[in-house]
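Only one protein chain is missing from this complex, and each of the others stays in its spot.
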Amino acid sequence: MLAAILALAILAIIFGLLLGYGAIKFKVEGDPVVDQIDAILPQTQCGQCTFAGCRPYAEAIAKGEADINQCPPGGETVILALADLLGRDPKPLNAEHGTHGEKTVVIIDEQVCIGCTLCIQACPVDAILGAAKHMHTVIKSECTGCNLCIPPCPVDCIHIVPVGTTLQTWTWPSPRDEHVHSA
Amino acid sequence: MSTFISSPHTLFTNNVTRIMLLVVAALIPGIAAHIYFFGIGIVINSIICIVTALLCEAGMLKLRDRPLWPFLTDGSAIVTALLIAIGLPSLFPMWLAIIATAFAIIIAKHLYGGLGNNPFNPAMVGYVLLLIAFPKDMTLWLAPHAAGPAVDFVSTLQFNILGQLPVIAHFDAITMATPLDTVKTELGTGLTVSQIVTNHPHLADAMFGKGWDIINLLFLLGGIGLLYKRVITWRIPVSMLITIAIFASIAYASNNTLHASPLFHLLGGATMLGAFFIATDPVTASTTPRGQLIYGCGIGIFTYLIRNYGSYPDGVAFAVLLMNLAAPTIDYYTRPRVFGHHPGTSS
Amino acid sequence: MTEYALILVSTILVNNFVLVKFLGLCPFLGVSRKLETAMGMASATTFVLTLSAVLSWVVNTYLLAPLQLEYLQTLTFILVIAVVVQLTEMIVHKTSPLLYKVLGIYLPLITTNCAVLGVALLNIQQEHNFIQTFLYGFGASLGFSLVLILFAAMRERIMVADVPTPFKGASIALITTGLMSMAFMGFAGLIKG
Partner (left out) sequence: MSIPRKLWRIHGGLHLPGHKAESMQQPITDAPVPPELILPLQQHIGNVATPIVNVGDRVLKNQIIARAEGYVSVPIHASSSGTVIAIEPRVIPHPSHLTDTCIVIATDGKDEATPVAAVLSDYRQMDPAELRNRIRDAGIVGLGGAGFPAFIKLNPGPQLKIHTLILNGAECEPYITCDAMLMQEQPRAILDGLRIMQHALHAQRCIIGIEDNKPAALQALQAALHTDEHTLIEIVAVPTLYPAGGEKQLIKTLTGLEVPSHQLPASVGVICHNVATAYSIAQAISHQQPLIERIVTVAGPAIPKACNYRVRLGTPMKYLIEHTGASPSLPARLIMGGPMMGFAINDLQTPVIKTTNCLLALTSQELPKTQFELPCIRCGECARACPAQLLPQQLFWHAHAKDFDKIQDFNLFDCIECGCCSYVCPSHIPLVQYYRFAKTEIWAKEREKSKSDIARQRHEFHLQRLERKKREDEERKRKKKEMLDKVTQTDSAADAKKAAIAAALQRAQAKKATQASPQNVEHLSEQQRQQIDEIDKRRANPSTVASQPGKDNES
């Protein structure tokens, strides 16, 4: 009995020391996975995932507090990329957070704008330009289409417009989606 | 009609059905020899397997909500069914053939998405199922010719469908182990090759194993036809046959009392059928040029190992499945050099 | 020499732990979605399995057996395995954070990979000496790695196949495992004993 206790105690001490040494030797700082997740997210900063922005969402995914299907702007592509990165099974977009639609930007109706600056404060990427009591305008190329500027606007002068397809952004459709071959 | 049409704007020059029908055509000489030596049973088995295969195929397509016509006419189910049927003894219970074919088409083919998606050769999955689960039925081969009149069309039909043996015959009298099986079993009892041949004079006929050599040669002929028609490429069959030949030669040269000759291995069992018709199934084989050589070699090695040291008389079916298993990995590591890339930096 | 070679061949192919003995199926199914991940898992398991097999043998031979404490085998072996896994986890975390993330729960779960404990116990049961123990453990882990990698490459193909919806994911993976196992039955009898 005593021998058994002693033997186990000795083993425990040796292994404890070994692990303790390992913990110091292989100490890890930071969590690089967050950066990788953040790089996949579309950076619209729209908050539809219920987090304050793309990075907080990335942190939540890394911690396992959020699922990978909460990003409507990213849609299927982002879910697939996240599933691939994290070795999980892809799943359909969670409809609670919204639906994946056409890419849009907002424009400000300059005739109606009263220059209240509320939208400027709401814009997460500083894509709205203007000064108090002067009308504002959206820098189209910087707008992420998050639509966060729409609720604060007191005069509803901000409208959503689709980005549209140009020769530069046109893509070939996949034959698979086009005439769904057998599926 | 889609809105965006991509080039090329040409008629198609080839189609899947043509490939499958050519394979069926190339099987015919071998099957004919089979009938000649082992009776009409193979035809009955083939019909049973083909009907089962087409029914299963149609059922699965229906369940999976896929169009029936293009997939039923692609010919792939018929090839699968034929490959199973050719491997069955002439006197063989119908229900086993049905089980094997249904297993092949439903489990090995359609659960993976049907034509083109299956990682394992469906015919070999069905066949291996029989080998594992019903080994005894699989070894009851008729003796070539000998029982010819005793096992005519009607009595074969009777046995295969109803399970009744013709009154005039007794099982032991008309069946005989295959040459591969005989040699293996008797080697196991400590006899030497020459003693075995003395005990079984028919093994000395022609080139070891009466009938089997002719059947193998005719499958070889069909295979050459497929090569000529560019349905298959030379890499898999040639590397497989050469590997078997090399292994058998080394063993034979080192000790010819314990090992049968290379010719015995090349023209025995399912070697030629396997090399030209089973291993070359493009869906489950390796697709890169170097990969195909490795793939063929692998089948050769496993066939020889299982034949000589394993518990099964022939190893082709197992060898094909084992290499099916390895094909994706082989493909991954044997990608050819792309134009404009330095050798060694394939990606 | 032949004996040692036979141990390797036997553990890698003929008596493959996953496909013939059906041990260690959990990580086999869990981390075979991607080839790279499978390779990470394969090397981690190889390391753990070989090291823990040898360490268990050492502990058993030089500590438990002299003190006649063989009844503590299972307990101490699990301890040994847990420590080796912990160590591996630290190393992987440090050297490849992504692999660490991807392996996720399966990395600590190597502890409960029954193949690992199985090998340690079988070594004692079959009265292997030190070299045999090492080869048995190493062969078992190679066999595990081999089928894991082959399976992962195959699964990448199945992933893009038109598998019927009810069979997507784990179910088709299990069916595939079954078919693989069928293929491995061809090795039956290859090595007697």
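Going in written order, the chains are labelled A, B and C, and every chain counts its residues from 1.
Convention: a residue touches a chain if its C-beta (ideal position, glycine included) is under 8 Å from a C-beta of that chain, and two chains touch if they have at least 3 such contacts.
Note that the structure is a prediction, hence the values are computed from the model and not measured.
Looking at the complete complex, one finds that the omitted chain is in touch with A, B, C.
Touch with the chain omitted from the figure is made, among A:12, A:131 or A:161, by A:131. Listed here are the chain B residues that touch the chain not shown: 1-16, 18-19, 67, 70-71, 74, 76, 113-117, 233, 282-283, 285, 287-288, 331, 335-342, 347. Counting over the whole complex, chain C has residues 157, 159-160, 162 touching the chain that is not drawn. Where chain A meets the chain that is not shown, the touching residues are 38, 41-45, 53-54, 77, 80, 84, 110-111, 114-116, 120, 123-135, 137, 139, 141-142, 144, 154-155, 165-167, 169-176, 179, 181-182.
Keep in mind that, in the parts below, only the chains that are shown with their structure count from here on.
If you sketch which chains touch which, every chain touches every other chain without exception.
Relative to chain A, the most remote chain by averaged C-alpha coordinates is B. For this structure, the chains sharing the highest number of C-beta contacts are B-C.
With centres taken as mean Cα positions, chain B sits 53 Å from chain A. In whole angstrom, the spacing between the mean C-alpha positions of chain A and chain C is 37.
Annotation for chain C: residues 162 touch two or more other chains. Counting partner chains per residue, chain A shows two or more touched chains at residues 182-183.
Partner chain C is touched in their complex by these residues of chain B: 63-64, 107-108, 110-114, 117, 119-120, 125, 128-129, 132, 302, 305-306, 309-312, 315, 317-319, 321-322, 324-326, 328-329, 331-332. Against chain A, in their complex, chain B makes its touches with residues 2-4, 6, 66-67, 70-71.
Remark: chain A residues 3-4, 7-8, 10-12, 15, 18-19, 22-23, 25-28, 31-33, 36, 62, 84-87, 89, 182-183 touch chain C in the complex.
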